[in-house]
Every structure is written in structure tokens, then in C-alpha cells.
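The other protein chains are all here in position, but one chain of the complex has been omitted.
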């Protein structure tokens, strides 16, 4: 409604990954759509917590009004966020929680993400059998949160065993090589849980004419498409929207405008879209979007939180660009 | 002059074996490869079947080609760290341009950044004498940035893997990966270039003693520029092959292959200081690394322990290999 | 002999794979003795020195120092035992300044400074980085560094080989005095003049074995040569220069014509001609601009003024390949500058064939092999260790640098001190080769640090002093005293009043005797 009056700083520490790229584009699109942002100040590169501290402090130097951050580590950037709050800057963490109490958090619930998918998978497997557990990057906090959720589901199904646990490093080639090696061993398995490296896994199963066991992945465009198009594939996509970045910008603007949320933490609960039931199929159909890059999550908007159009997020233009 | 080789010398069997292997440095490498496969078979009986072999070869090929880039650049005392970025760029551009362009046009567009980056690398190293490590690192940063900017312009149009690349990357014919159709001629060409062409000889000479090469009339910058362009082109082709194999364009597609490609060349006996080495060893090195990765995946142990083991094995293999070859 | 030896090595052996560098070498040095170690190229002299000074380990053998067995495992240990070497290659750390180099080896500075002055270098700046110091001076610094710690045994491996006459003179003087003051010196050189002027005894090595120890008395040279070469008798007498053939050159255009050549501050004004079929010698003291002259003619550096004409055509070289295209090849004195040490003899010789862009394609293997083989045969290169040039002895490496241009059939060869560190037999071969080249109508520019070589090889001599040509001699007037005087910039005596462009064709029929 008003012309832009705020500058917002953004800090992100993983570059070149479809999910994170979508998150950045959502932030830009939302900032543009809101009409309240004059300028986005984006620090977006591959680095660690110390590097993110540097970026946050640079953003403080740049005197932004709010910082939206996808933390490299929940605890590791506490000092920087604290300094930001002291400088009167609104801090919103997206995607993962942070330990700094003054920061607001709007996040996908990673533990729930894993729990939901794993539980569905184990049910599909009939409550027993061997599961191939393909995790993310060893040592990443999102990975260890998801591990908690996975273990929680596993505990509920005592007859399900982990046939093999691997770290894909969230890298497509590594995931594909691992599944192919695993397939080549001829070891029996009844389901695959992946931490978001999903479409290459289905490819591998199809290429090597292996039995199509149930597969759980994320809502990446490629995988969602496969769930509708690959014959005989049973699987589920658990949403992990990259558009959470747009929600973060919205939250920051709300706070700047004096509308503080009731709690510091707002969790966006994941949804599960499966293709085992007609109802699920319909959801998948609705969500599928072949025009997107296969690495992009299809859930490009979050109701109530984002107001941009698909064109806007795909254009990936922020205010003033 | 009398030669000491004629002196009667009792030579033990062990020494003779060592001498034999030293003269044929490929033999110990192949033995090691077989050893790894045997261990794998013992750990998981039945794993070594036709499908597994085809699979291993498929993944070893892109690594082997990139390791070829490293071999050639290392011969001149250089290194090419931009191969990962170049391969990724070609793959990504191919996958996104094929949607709207003629395949030939898409191919040419995909190879353009390869040529450009190779040329910049070559001029930087050959003319301005920037250290190859820094030069290729810099261009790879620049390339990654450009790719990200490019990515935003095509996000709306989507991506597609051309059928031909798909066939080449994942297809099998009579149980043999189709990628061999590309790789075998390429490997023969590289080996031939290194052994039997003037250009190959200059690579060794320049890497060994640049001043001597200069005094013999060799123009360093020509050799180096040609070398880095070739290296980049090979990386670009690898990218196309790799996208056919992985079938998912991403902005960091081939990056994980960079350090292993250096390791494969080193394990294969190419000296990182230049002047020494060859491509056949590198191919075996790439196979060894691929099998090793499988082996470590199969082992049920924490990720940390797996990495430790990987590092130790790479070190051990290289050390043992050096010992054997030095016996000469 | 009554005195017991200071250093006594027996049965030393060292193998490099299939090559036996030393098989059964022994060496016994008395206190106060200057002891020559002699042998053809590749006989194992340097290897023995390296073993004695802990730089490499012997496979077998025993070393006694003052009668005690010492196991010298490192250069530091040798230093403690009183053995100090000056190796064939300079061993100052290139990136450190001289002072730091001294600190590194624990050499006292003042004595070092005194020795440097004594050795004929008055104005050394200790803050200079070793890399920036010319080779000859580096060798002298190496020596001074060794002398400064007053070693019991000084081992000099071809110390004088890369030195200009004036510096070599000083070195000899100093070495002689070492002997007088009761210290021993092991002296390796291929120059008989030096040996007979300096040494008391000589140990002769052949193919890694000690084949004799002789006292140096007048006339012993023949015997040493016999011992050194064994069955390989010096069959190569100096080829007589056919007089008629050179006559044609005076009439035709000169092959190479240099006018007022200038390079930076080093080379001020050099003009001379080089005819087809002519060998022109260049004589100069260290650092008079001869390096720059050769480098400029080879296209290695760009002259700052003057003209170069090849076959009457003005040329500008921006890169050695330009010079090579004009048929001018350069053989540097420092072989590490010319050879790809890890590559084979074959590849080193064939290197120029592939240099040009249009030769980057497939190699014509058969043709190449023939050409290379004939060049190897021509220079009689010892190819036992031909897999890698670095395993050849110094002399054989030197031959490879020349063989390359024989194979490439270069019309003009610029030889910068090609006989540096080469044994007598091989030297004869090289002289002969150069004359043969001249016979084939090729031309040679030949810098040498050994004045006597001028007489053997050249048709004419130009003398450079202070970056200028100060004199041009026809060979018959170029006796050593005259050359020496000219090299020091002194005017020529009245007796030698011949025109500068003396006719090089009027050779005396007399041919210098083969060495010794």
C-alpha cells in the first residue's frame, strides 16, 4: 500500500542448490509484492557459521531494518543475531530454528518432515522389512533434526530394519551412485527414504529395472512429476517449501509494522502427498509443475504468508531490479 | 664401455618381481584394482556381477575424463580446478537450451563457456604466468557466478535431458555401457596424443623444463593455451555425458568430481610437479577410486570412519605405488 | 710413504638401478696434499665426492678419516668430520641472500668476506640474493664458504670449469696455498694444465673403478690419459682444416652479420660477421657481455639497438623460435637450462622437431628415430642411462644439448662454452665435430673459457671487453698471451699489427697437437 520504506537484509549460506535458490527467489518476490521494501541486501554464498556471522555483521553495518536469515547453525550465529537485535534490527530466522531468544523463527518442522514421511513409508511396507535410509549431509543440523524424526518413526515400527544408511551430501550424483551400488549388491530392501535427493533415485530404479519399492522424498518438481508419471511407482512427497523464505519476509514486515506474532516461533507443518490413494493423486496432480526446474520444490507459495504470483517468483526479481 | 648390467648378480625372486612391476607400472595398479574387487566380493558375495561392472564403469568414465584433464595439465606442472564448473555449465546450458533450441545449437551454446573459460585459463597461465591453481580457481568462481545469473533467466522455461544424452549416459548395449562409445575413442586419442604427437611431447617438455623448451623454439603460451582449451572442452563433454547419467541439472552437478579427479591422476602415477605420467594409469586410478567408493558405501560403519578409511587408502595406494616404481 | 692418510676410502660402490656409477673406487689422500681425481665423463668422480660428503649413501665401501671408520650419513656429518665439498652445481639457496646462506651453514662472515676478496671479487654485496648472482661468482662464493670454515679436506668438483680465466687463476692460487698450509684438497678437473700446475698425485677412475694412482711429474699426462680411457684410445687427432674450402666463404655473403648490437648496459657495441663454413671464437672475461650477445642472437632476449642480418636479410627475433627458423641454434653453457631432465635422450634430441605449431600433429616415428640415432652415434653419447637425461653424467648431458641441433640440422650453432666439464676424449670429439660442421658449410660461434681451445677450433677470434668488440684475431695470431691481454682490454702489441679484418683463409698448415 505504501511505497517502500524498509531495507531488508538476507543471509544464506548454501549456494547452487535448487531449494535454496527458490527460497531466495521467494524472498525477492515477496519483498516486491509487498510494496514495502525499497531494497533487499542479500548475502548469499557457500560458507559456515563464522562466515554467516560476518555477513550478518556486514548487514548490521549496512543499517538494514530487518534481517531474514537461514542459519548455518542454530547456535553458531547467536552472537551476531544478538548484536542485530541490540542495533534495533528485526531478526527472523527461516527454515531452521536459532537459539537466540530475541529472534523470530518461521520454519519448516524438519523433525516432523522426516517423521511424517518415514511413518507413511513404514505403513506402506506393511510394518516390516528393510529400508534404505538416504540421509543428507553428515554434520548438518537439518540432517540431524530429520534423523530424530526418522528414528522416532522407526521406534514405532519394531519390525522395520535399516538395510543401509548413507549420506548423499544432498548431491545428486553421489545419491545416484550410492543407490546403484546398493542395487548391485542384490541385498533385499522394501522401501527407500531420501532426504530430498529423490528423482535420481527413481531414475536409478527404473534404469536398472529394479523392483519399484515405495520411495519417500521431498516435493521437488522432478519427483512430484515422477509420482504421477512413472508406472508402478508408489511414493510420497513431503513438503518442505522453499517459499518459506517469502514467509520470512512477510513476518519481518509484520513485525516492522508493529504486528508481532503471539509466539517467537511459527512452525509451518509439512504436508504429505502420496500417490497410493485417489485423494493423494489429485493433490499431486494439482501440485505438479513440469515447467519448474526439477530441483525446485513445487510448493512455491504458502497460503496466508506469501502474496506473490508464480510469475513473480519465477522471474526472481526483487524491488529495484 | 662395459655395462654393469652384464655383471653376474644373484637377483632374488622378490626383486625380480619388483623390477618387473617397476618396468610396467600399470601392473601393480591393476593388481590393486582386482584386489579391491575381490575384497568387495568377499564382503558382499554376489555383488560383482554384470550389472555392477557396467554400473561402475558408467560412473568411472566421467571421473576418468576429468582426470584426463588433470593428467594433461599436471604434466605441464599445472592443474585445472575449473573442470567441475565447466562440466556443470555445459550440462546445465544443454539441459535448459534444448527446450527451445535445435540440438546442434544447444550443443554449441553448451560448449561455448568451456571454450571461453579454457581460453581465459590458458592466457592467464600461459601469457600472464598466473599460477594455474589460482587461475582456474578464479575462473571457476566466475563461472559459477555466471551460471547462477543465467539460471534465473531460464528458470521459467524448465529443463529437459536430451534423449541422446540419456541413451549415452545410462544406456547399455549387450551389457556394455553406451558411454564407452564416447570414452574409448577419447581415451585412445588422449593416449595417442601424449605418446605420439608433437603436442603431447611438448606437454612433457614444458612441464619438465620450460626454459629448455623455449630454447628449442617452443612457444610456451601456445602450448598452454591449447592445453587449457582442450582440457575445458573435455570437461564440457564430460558435463554432457554426466547429465545424461544423473539426469538432473543442478548448479553444482560436477563439482564433487574435482578433487577425486586430481586423486585419480595422482594414483595413476602422474607427477603433480610436471614432466612425468600418462593417461593409462589415470584410467585405472579412476576405476580404483570408483570401486573404493562402492566398497566404503557397502561397509556398515559411521560416515566419519568411512572418510578416515578413504583417506588412508588413497595415501597408502599412492605410497605403495611410488615405492614400486622407484625400484627402477 | 711415512705419513698416514687423512682420508682413506676403499671399495666404494654405488648402483643406480642397472647403472653402476661406482664399482670399486678407492681414494687415499695425505695431509697437505692436493690430490687430483681424474676420469672420463661418467667415470664416477662426482658420485665419489657425493658419497664422501654424505650427499648420497654408498652401497658398499669403507671410509676412514684419520684412521677412524666414519659413517658419514649427511652433509652436516661430513662437515663435522672436516670434509667440505664444492659440488659441480652451485649449492647456495637461490632465494636467500648471501648472508643468510652463510648463517644457514654456520659460516663465519669475516673470513668468508676475506676469502671472497682474495678470490678476485672485491665488491660483493652480502645482501644480494643468490638467484641474482652470475654462475661463475656463485661458484667462487661456494668455494669461499667452504674455505671460511678451514676444512681438513676440501673437495672441489670441477670448480674451475665454469670460471673465466681470471677467476680460475685466483682459485688455483688459493688451492695451492691450501696444500702448503697442511690441508688437503681433492681436485677434480678435466684441464691438464691445472692438474700439473697444482696437484701432487692423481687417482684415476674408469667406469667406476680406481685404475691407478700416479704422482704428478712432467710427462705423466700421457699415462693418465691412457689410464682414463683404457681401450678407448685418443684416436681423434685434430682434424686438419682444409684450406681450400674456407676460401669460398670470403667471397660470398656472410651467414650472420651483426652491427652495433646493444643489450641494456651489458652489451654496448658489437659488430662482426660470421661466414658460412667458419668457426668464430669469442673470448672474454666473466661478465663482459658475452652472455647477452649469445642470448640476443638466439632470440632469447631482445636487443636494445643495432641490427642482425642473416644471409643479408635483416631480422628481429622476439623468441628463440624465430632464431631457430632462421637456422640459428643456441647451445647454452648451463645444461640444466637446455635439457628436460626427466625425459629420455631421444625426446630431448627430438624436441625442436615438435616446437612449431604445424608440427604438433602425429610424430613420424621412424624418420625421427633414424635422425636421432644418427645424432647419438655422431656424438658417441653413452646411452646406458638414456631413459632419463638426468641420469647421464655431466659430459654426456652436454653432448645431448649439441646432438639436438645436429639432428635438427641447424645451419648456425651458437656454442656457449660447450666443453665445460668435458673429459679430454670427448673434448676432442667436440672439436672435431665443430670442424666437421664448418666443413659442411655450417657456421659456428664459439665462446670458450679455455683459451687453448681457440687454437684448436676457430678460424677467427673476436675479443669482447666491457660490452664491446675490442679486437678480432685471425687464429694464427691468437696465442694465449695475446688473447689474454686483449681480454683484459689491453691494446695489441706492435708485432701483431694485422688488419682487423684479417683474411681468415690463410691458415697455417700446422695443427695443434691433441691434448694433453
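Here the chain labels run A, B and C in written order, and each chain numbers its own residues starting at 1.
As a working rule, a contact is a pair of C-beta atoms (placed from the backbone, for glycine too) under 8 Å apart; a residue touches a chain by one contact, two chains touch by 3 or more.
In this section, contacts and distances are computed from a predicted model.
Of the candidates "NADH-quinone oxidoreductase subunit M", "Autoinducer 2 import system permease protein LsrD", "3-methyl-2-oxobutanoate dehydrogenase (2-methylpropanoyl-transferring)" or "3-oxoacid CoA-transferase subunit A", the chain left out of this view carries the UniProt protein name "Autoinducer 2 import system permease protein LsrD". Of the chains displayed, those contacted by the omitted chain across the entire assembly are A, B, C.
Touch with the chain omitted from the figure is made, among B:103, B:138, B:171 or B:256, by B:138.
Here one chain is not drawn; of C:10, C:24 or C:100, the residue touching it is C:100. As for the chain not pictured, it touches chain C at residues 55, 74-76, 79, 85, 87, 89-96, 100-101, 103-106, 127, 263-267, 291-292, 295, 300-301, 304.
Mapped onto chain A, contacts with the missing chain fall at residues 7, 15, 24, 39-51, 53-55, 57-63, 72-79, 137-141, 143-144, 321. Chain B meets the missing chain through residues 124, 128-131, 133-135, 137-146, 148-149, 152, 214, 259, 262-263, 266, 271-273, 302-312, 314-315, 318-319, 322, 326.
The criterion applied here is as follows: only the chains that are shown with their structure count from here on.
Among the other chains, A has the CA centre that is most remote from the centre of chain C. Chain A and chain B have Cα centroids separated by 34 Å. Chain A and chain C have centres, each the mean of its CA atoms, that are 72 Å apart. In chain B, no position touches at least two other chains.
For chain A, residues touching at least two other chains: there are none. Of all residues in chain B, those touching chain C in their complex are 1-5, 7, 192, 196-199, 201-202, 204-205, 208-209, 211-219, 222, 226, 275-276, 327-328.
For chain C in complex with chain B, the touching residues are 15, 17-20, 23, 207-208, 232, 298, 300, 319-321, 324-325, 330, 332, 336-343, 347-348, 350-357, 359-363, 365, 382, 384, 404.
The touching residues of chain A, when paired with chain B in their complex, are 15-18, 21, 25, 138, 164-167, 169, 171-174, 176-178, 180-187, 199-200, 203, 207-208, 222, 290-296, 314-316.
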